[in-house]
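Complex shown without one protein chain; remaining protein chains in place.
Let's look at chain A:
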Amino acid sequence: MTETFTPPTRFAVPGRIDVSNRAAAVWQTATITEIRRESPHAATFRLAVPAWAGHLPGQHLMLRLTAEDGYVAQRHYSIASAPDDAGHIELTLDHVEGGEVSGWFHTVAEPGDTVEVRGPLSGFFAWPGDRPALLIGAGSGVVPLMSMLRHHRARGLDVPLRLLVSARSPEELIYAREYGAETTPVFTRSAPEDVPVGRMAAAHVAPLLAEQPPGGWEAYVCGSNGFAEHASRLLVAAGQPVHRIRIERFG
């Protein structure tokens, strides 16, 4: 055992973009301009960030709230909006049970309130719109994938894009009115008539791999750890190369 070790996969590919460290280092004031309900548990918060440096679909930011005594709570959130909306970004947040930050957004926040953000952050999950994209998300895991879908539409990109999105029920499916032919929803608890109920399965993933474009898909998976483990195994079993699966897990 003296030979040089070669990893069995080439996972550690560089990020899709060069990350702007300057933008990531600065906290900026963000003003809530609009709140839209997406589902019983999720709402979209539109923020005006005048000096926003711009982002790529799939990137996230760090957000912080400060109490009067100086106590600070900060969290990472994916950006839901496409990059083209100068000076504005949108976040879609689940109301997490007992969550001090999401709880504030869902029960206190009003247009005009200010919070602080820094970003955009991280290049690994970014999608510049170059490679064919196979997007798989569950619950609010669809948020960064929606930024990709919106970008794809806003720019009229020719590169293929498909979205598999899992939700408990049609009522819980966020962005339901925005999906088109590129999207297949999967419902795990209740579904519209004629739509089967059940977990995402090989039967959902295999057809997408079968119709993969030349050069193959770049796969982006986002959701809870349990979902990410399940979906990534489905992808591997269907033949998607491990080093072309990018995963973002809640935590």
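What to note about this one:
Rule of thumb we're sticking to: contacts are C-beta pairs under 8 Å (C-beta built on N, C-alpha and C of every residue); 3 or more make two chains touch, one makes a residue touch a chain; residues count from 1.
Assume contacts and distances are computed from a predicted model.
Per UniProt, the protein behind the absent chain is "Molybdopterin-binding protein"; the candidates were "Tripartite tricarboxylate transporter TctB family protein", "Molybdopterin-binding protein", "Cobalt/nickel transport system permease protein" or "Glycosyltransferase family 2 protein". The chain omitted from view is touched by exactly one of A:Ala43, A:Leu163 or A:Ile245, namely A:Ile245. One chain of the complex is left out; on chain A, the residues touching it are 1-2, 4-5, 7-12, 14-15, 19, 21-22, 24-25, 27, 29, 62, 64-76, 100, 104, 108, 113-116, 121-125, 225, 228-229, 232-233, 235-236, 242-243, 245-251.
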